[in-house]
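Below is a slice of the complex: some chains, not all, each in place.
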C-alpha cells in the first residue's frame, strides 16, 4: 500500500468537502483544473431544486418570483465578490464561453451588427501573451481571421514568464485589444495588471482579463483594477460546472452586440428584426444555468466566510511548500517563477527522462491526483522545449501532508522509470 | 392566498384599470417615451409637456390591469402637478415598489398608495413601474428643451 497516512496535521476545511471526507486516502492536487464542492454548495443547489425551482424571469407566479430572486441574488453576491455591479455580471457556460462572448461580439460589431467603436478593421492588432491558455488565444486568432486584424504576442523567457516590457514591445498604435491571464495556469506567474491596464489606456485598447486562476484565490476588485472585461469559471472556485462569469464595464457591456441570441434577451421581435435588452440580459439567451447560479452564490458565501485574506496567507504557505518539494528532487525542473518569487499555489514541472503521462500515472498509483499534459497551453510548452508537464495545484482544503506525500512520490519517479541511471 | 389576491387587486386598482384616466393618443405630443415589458410584450407610451410650470401628460398602451391602473392613477395624481412634485412622486413610487410591501406608503401618492400591495409580488413590480418609468423619461425630454 502507499505511504501517506490518512491522518492530516493541518486539516482546516477538508471535512466540509464530501468527496474528500468520504475518501480520506485521496490527495487532490488538481484544483487549478477543477475544485471540489463543499457540502454547503451541494445543499444549496439541492434545496433550490427541491423547493423553489421554476422558470426564471418568465411568468407571474410566486414560484417564478422565488426562483428569480434566488437567481438574481446569486448575481448580486458574485458582483460584490469581484468588485462589480450586478448588471456587469453575465452568466456564461464557462470562462471559455465568457471570453468567446467578447470575441464574437466584437466580430459582429466588425460586420456592422454593433457600434463602430467596437469594430476591428484590417490591420488592427490584438495583443496577447505566449503564455495564454487556449481559451484566451484561439478566440482571438479566429477574431483576427474574421476581421483581417493581426494577432501579436508578448514573448516569454526561458522560465515561461512575460514582462510588461515584452508586452509593450509587441504593442503598436494599432493595438485595439489586450487579452491576458491574471495568473498563469501553468507557471503560476501573476501578471502586472496595473501596468498592463496603463499600457492599454495609452494605446486606447480594450483590456480582457482571464481571471480563471485569480478569482478563486485572490480578493478581486475588478472595477479598481480598471480592466474592461474579465472571465472566470465557477467550477474552479468551489462552485458547480456548467456556469461561468463574464464581467464587463457597464458601458462597454451595453455596447457589445450579443452574438448568441434567443429568448429572454429582447424587448421586441418581429420576423425581420430583434431589439435587445440592456446587459446582462442581452447576453443570457435561453434558459440559464439557474440552479448552478444558486450553487455559485453558495460557493462565494463559503469563500467569504473562510476569508479571502486568510486564504491568501494560507496559499502563500502552500506555494512555498510546493516549490520546496520540487527543489528537493534531483532532475526535476520547475517552470515559472523561481522559488521565493511570488506565485500562485501551484507548480508545474518537467521530470528529466520521464514523460509527464508516466509521472502522473505513478503519482496516481500513490493516490495523488495531479494534472499532466499541456494544460491547454501548447505554445508555452513548445517555447519551454517540452510537450507536456506535470502540475500540482493546491486550494484551501489542501494540507501540508498532501504536499509532503507529493514530494515523497515525486522523488521515487525517476528511479522507478530508470531515468538518469 | 385569496386574501393575498384581494390585497393585490384592490377595488381601487380594478376600478382604475377600467377608468383609464389620462388615456389618449400621443400623436402630436412633442415629448414621448415608449416602454416595453419584455416578459409579456406590454407597451406604453407616455407623452408629457411642461406648460407654465405645470405638467400635462397623456398615455397610450395595452397591458395588464396592474400597469393600466398604475398609468391611470399616475395621471390622476400628476395632472397639473409641478415638475418637481412629479419627480418627487416618481421617486416615492419607485421606493414604495422596492419596499416588498413593508412600511407605510408615502402620503403624497394619494390613490397610488394602493400599489404597495403589488410590491410584495416581485414579478409584478415591473408592471406597476412601467408608466412611471416612461413618464420620467418623457419629462426629462420636456425639461431639457
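Quick notes on this structure:
To keep things simple, chains are lettered A and B as they appear, and every chain counts its residues starting from 1.
Methods note: contacts are C-beta pairs under 8 Å (C-beta built on N, C-alpha and C of every residue); 3 or more make two chains touch, one makes a residue touch a chain.
Quick caveat: nothing in here was measured; it's all calculated off a predicted structure.
Copy numbers of the protein chains across the entire complex in this file follow the formula A x2, B x2, with one of each shown.
Operating definition for what follows: only the chains that are shown with their structure count from here on.
Here the spacing of chain A and chain B, counted between their Cα centres, is 45 Å. The touching residues of chain B, counted against chain A in their complex, run 36, 38-39, 41, 121-124. The touching residues of chain A, when paired with chain B in their complex, are 57-62, 64-65, 68-69, 264, 266-268, 277, 281.
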